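Of the protein chains in this complex, all but one are displayed in their positions.
Moving on to chain A:
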Amino acid sequence: MMDLAKRVIKQTVNDKRSIMMILVAPLLILTLVYFLLGDSNYKPTVGIEKGSLPEPLVTAMEEQHMHIKKLPSEAFDEPESYLKKHEAVDALFEMNDSSVSITLVESSTKGAKAMTAIQDALADVNPAAKMNISYVYGDADQTLFDSLGYVFLALFSFFLIFIISGMALVRERSGGTLERLLMTPIKRSEVILGYTLGYSVFAVVQAILIVLYAVYVLDLSSAGHIGWIFVMMVLLAIVAVSFGAMISVFARSELQVVQLIPFTIIPQVFFSGLIPLDLIPYHLGNLCYIMPIYYGAAAIKGIMVYGDGFAGIWMYLAGLLGFVLILFLINMQAMKKFRRL
C-alpha cells in the first residue's frame, strides 16, 4: 500500500502539468474570480428629465455614486426604446405628483447599482424613506466574492483531484500497468487505499495553499476557524479520488473521463451553493443529498459565513465519510472486474 502511495506521489510530481493543475490552476482561477466578483466600483448612469425634478433631490443625487444625465422630455415618452438605443444609460428616473417610476435596462448588477444609488438619494431628501438594513451574517460591504467564494474552494478541491486521479487510473488500465500490478500479491483493498493515500497528499497541499491564498492574499473573510476548512476540503478531495476511481471503471480512455464530466461534475456545480437550494422548484433541491460537493460546500459555508465549528458541521463531515465508505465498497466490487481475488 505504501509502495503504491509513494509511486502515485512520485509519478504526479514528475508530471509537471498535473502539478500545475493541482496547485497553480486553483490560485489562478480564484484570483480571476476575485476580480470578476469583487467590488467593481461601477458608476451607473441615470437619466432624468431636464428641470422636472425638485432641486434638492437633484443635488442629493449628484452626491451619490452615479452619473446624472439630464435629458429632454421626449426621452420619457417611451423610456424603453430610449434605453434600447442608448446603451450608456443604465436607468431612467422620473417623478410626478403621485408616483416615482424607474426604468432599468435589465435586472443586472448594473441595474441594482443604479437602484441603490437612487434609493439613497431619495432617503437623503426624505429621511422617512430611509431604510435601515442590517445583516445577521456579514455586512453590506461584502462583495459577491465574499459571499460566493466558499463555493469555489469546494469546487476546486473536488474537481481537480477528480480529474487528475480519474485520468491516472484510466491510463493505468489502458496502459496495462493495472494488470501488471494486479499480478503481484497486493490486495484489492490495498490498491484502493494506496491510491487514496497518494492523492490525499496532494489534496492536503492543495487545500493549505488555496485556503491560505484565499484568506490572506485575496482577503476572503472567514468567520470560523480555517482549520475546519482544511478538514472539509481534504475530505472532499478524498471523495473525489474514490469517485475518480469509480468513474475510471466505466471509462476506457482519458477522453471518456472528459466526456463523463457533464454527468459527474456539472450537476454538482448547481448544488454547490451557487443557487440557493430552497429556490429550486419541485423539491429538486433534495437531489443535493446525493452530491458530495453539496456536503463540502455547505460545511465550508457554515464555517466561513456562520462561523460554525465541529458542532455545526458534523453532519456534513459524517455525510462525506459516508461517501468515502460507500465508494470504497463499490470500488472493491468494481476491481473484481480486473482480478477476482
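As a convention for this text, a contact is a pair of C-beta atoms (placed from the backbone, for glycine too) under 8 Å apart; a residue touches a chain by one contact, two chains touch by 3 or more; residues count from 1.
One rule holds for everything that comes next: contacts and distances are computed from a predicted model.
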item: Per UniProt record, name of the chain withheld from view ["Helicase Helix-turn-helix domain-containing protein", "ABC transporter ATP-binding protein", "Transport permease protein" or "Nitrate reductase-like protein NarX"]; value: "ABC transporter ATP-binding protein"
item: Option from A:K43, A:H65, A:K84 or A:R180 whose C-beta touches the chain left out; value: A:R180
item: Candidates A:H67, A:H86, A:K110 or A:R339 - the one touching the absent chain; value: A:R339
item: Residues from chain A at the interface with the omitted partner, ascending; value: 3-4, 6-7, 10-12, 14-15, 175-177, 179-187, 338-341
